[in-house]
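The structure's right below; bear with me while I get my questions together.
Of the protein chains in this complex, one is absent; all others appear in place.
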Amino acid sequence: MRKDPLIPRVYCHDLIQFNNRSGVLSMLEIVFFYIASLVALIATVMAMTRANAIHALIYLIVSLLAVAVIFFLIGAPFAAALEIVIYAGAIMVLFVFVIMMLNLGEKGDKQERQWLSPSVWVGPALLSIVLLAELLFIISDVNGPVSTSSVSPKAVGLSLFGPYVLAVEISAMLLLAGLVGSFHLGRRYLERDYGDERGKE
Amino acid sequence: MSKIIWLIPLIPFVSSITLMLFGKNLRRSHIGYLGVSSVGISALLTFLLAIEFMQNQEVIETLVWTWMQVGSFAPGISFYFDGLTLVMMSVITGVGFLIHLFSTEFMEEDPSYARYFAYLNMFVASMLILVMADNLLLLYLGWEGVGVCSYLLVGFWYQHSANGHAARKAFIVTRIGDTAMALGLLLLFSHLGTLDIQVLMGKASQVWEVGENIPLIACLLLVCGAVGKSAQLPLHTWLPDAMAGPTPVSALIHAATMVTAGVYLIARTHGLFLLAPDAMIVVAIIGVVTSLMAAFTALMQTDIKRILAYSTISQIGYMFLALGVGAWSAGIFHLMTHAFFKALLFLGSGAIIHCLHHEHNIFKMGGLRTRMPVTFWSFMIGSAALAALPMTSGFFSKDQILLQAYQLPDLGPGLWMAGLLGALLTAIYSFRLVFVVFFGEANTEPDKDTEWRMAIPLSILCFLALVGGYFTIPVVDVFPVTGGSHPAHWVEYVSISVPIVGLVIAYFVFLNRRINIETLTTSSFGRGLGNLWLSGWGIDWLYDRLFVRPYYRLANLLKSEPVDVIYNAIVELNQLLNLWLSKSQTGRLRWYLASMVAGLIILISLASNLGPGVLQW
Partner (left out) sequence: MDGLDIPLNHILFISSLLFAIGMLGLMIRRNIIFILMSLEVMLNSAALAFVAAGAHWGQPDGQVVFMLILTVAAAEVAVGLGLVLQVQKRFKTLDMDHANRMQG
């Protein structure tokens, strides 16, 4: 599989593979994994609790990058790349654009802090903890190492245009629908007087 | 003739329907012609039938059509004609025709002329069906029909609420009796499987021995029905109040025909009653007690029609006495003569009321002997017959009853003495009425005298009241013949003389004023007794306290529909739940999210517990 003449080899891939015979590197990978997951968790928590929308978004992006690192480590490089490029690079940037367009300002920040009073946390926190406990209970029976090999992008590509080609077509339709919908929803806002919203501040 | 016997009830029925539908469009005179002639034609047909019957003594049974068929039970609209039927039919159509003629003058100024004749014709039709019925179901149909017509006619002037009240009272009290009678019919049917009267009596004597329980109960239930319709104790309270209707109505319904339906019923089903001697004793005792009670009450009344009403109750008591001791033909004979003289008296009082612009109190009348001669003689003859003075028709019939009552073992003499006391009182109160109204000073002057339409019926009835005693009614083949031994002669002499004694007493108290009863009547005992008798022995008061008021209280309690509380509670519960549940729709996104998460938790817990191996690797 690795000796396919039509696909050029990736040099990094060979290097790491060659060096992976020693246990030190695998130890390092394990440590990296836990660090990355810790970063992801902390960044997500921070993202959920910020008052400023842009700050929260930045934290979210950090969290996504950390998850991408995890993807790399478990042998899913294609997923990692996609995560960075599309998720962190396009979707989050879209968020940033809209937030900046809305121009919430200081007032927005103050309002957010007001809304985040401790009394609001209790009920939802309880529900989340219960759900978490249930999920943990369910996954506790799962055994085995995460992965023993990496899945190359080539395999993913073959799979996409093989068995999952219908899914690809449908997701294209979905994106078309999203395109049309967002165009329609956002159009009036853009055409209307922009000064109306500024006057309200 | 036998083929057209069904025409006799049909003609008044058709006339009634026509008057109900088209009465508003007809002229007054046409209404009168139609109403009177329909009964007249029936009377004529009955007369022809009577002639034919006298010749060949043939019993006619006609089936017009089968009413219904349920399994083996197939009662039909079928008529049975024998001597008893002939007597009843003659009375109904004959006296009915005279009363219809009388009514054309009595009601000539009334605005609801057509309605009156419609109801009256319907009544005649129902009564004819009652007496001609071959089976008890058809008889019950006629029974109910006359009840309805009585209600309609008593409450004829419904614009006054008191009349409606009286009509309702009549209907409800008789209904109680009717229900008991229906139970009796059901009992008979369930045991004998048929309601055909002749077949019934034949089967009953085969299936049951004399004195068994079931015929006793059935007979007692039938007696309850008869007691209700014939206004005997304890269901007699409706008759005095039913005098609120027009006087010809009182004459026809409450003297001659409807109240005799009970007597007819017992006479017709005599075969059944012979199987239950205890029931017959009960009938006799009811008759005697009622007649005494009513006689005492009539003594104190001041309304002319109420006196006659209580007198009717009293006389029917005599008929019941006759039936109870087994003197069937005597009872029917008295029924016939009573129809003559009581209708005469009622029509006479109707003439008085008509001519004295609706005055009812006898103490406000007086001296009418010279001013209304026809009416005076009608009253004299009628009262004489009522008091059973010798040679009047009433004398022959009442005499027969008392004699046969005396002959009954054990109870006979007691019943006979009570009957005598009743006869004495009858004479006293009937002549009290005559002397107060027709003699003395005139307190109210009559503004008109009777015309031919009133005078002729009165005259004919006078004639019948005098000579009616010489008829022998053709019921020989109908009833079993009782023992013919004659009692001692002194019994007869006493029976004859008692009414004369009563007449003499009444003469000296009310006319001559020789005997002064002032001390008696004004003493406290006398006044108390007088009030007791005036109110009809307090029975109305008793019923009011015992039945009417608790019933009203119950009705008031149920007025707020307590049972609906359950259904309303269900509705309220639903609405309450809706209110509570709709509070969970706050419209806020976060709330919905939280509820979704809660649902998710529940689902996952269910999935993980119910799906073993699903999540196992």
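So that you can tell them apart, the chains are marked A and B in the order they are listed, and the count of residues begins at 1 in each.
As a convention for this text, a contact is a pair of C-beta atoms (placed from the backbone, for glycine too) under 8 Å apart; a residue touches a chain by one contact, two chains touch by 3 or more.
Remember, it's a predicted structure, so these values are computed and weren't measured experimentally.
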Considering the complete complex, which visible chains touch the unshown chain? A, B
Absent-chain interface residues of subunit B come out as 582, 585-590, 593-594, 597
Note that subunit A touches the absent chain at residues 13, 16-17, 20, 26, 29-30, 33, 37, 40-41, 44-45, 47-49, 53, 56-57, 60, 63-64, 67, 70-79, 82-83, 86-87, 90-92, 94-95, 98-99, 101-102, 104, 108, 111-112, 115-116, 120-121, 123-125, 127-129, 131-132, 135-136, 139-140, 142-151, 155-156, 158-160, 164, 167, 171, 174-175, 177-179, 181-186, 188-189, 192, 197, 200
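Operating definition for what follows: only the chains that are shown with their structure count from here on.
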Where subunit A and subunit B are represented by their mean Cα positions, the distance between them in whole Å: 101
Spell out the part of subunit A that touches subunit B in their complex, as residue ranges. 123-124, 127-128, 130-131, 134-135, 137-138, 141-144
What part of subunit B is in contact with subunit A in the complex they form? 594, 597-598, 600-601, 604-605, 608, 615-617
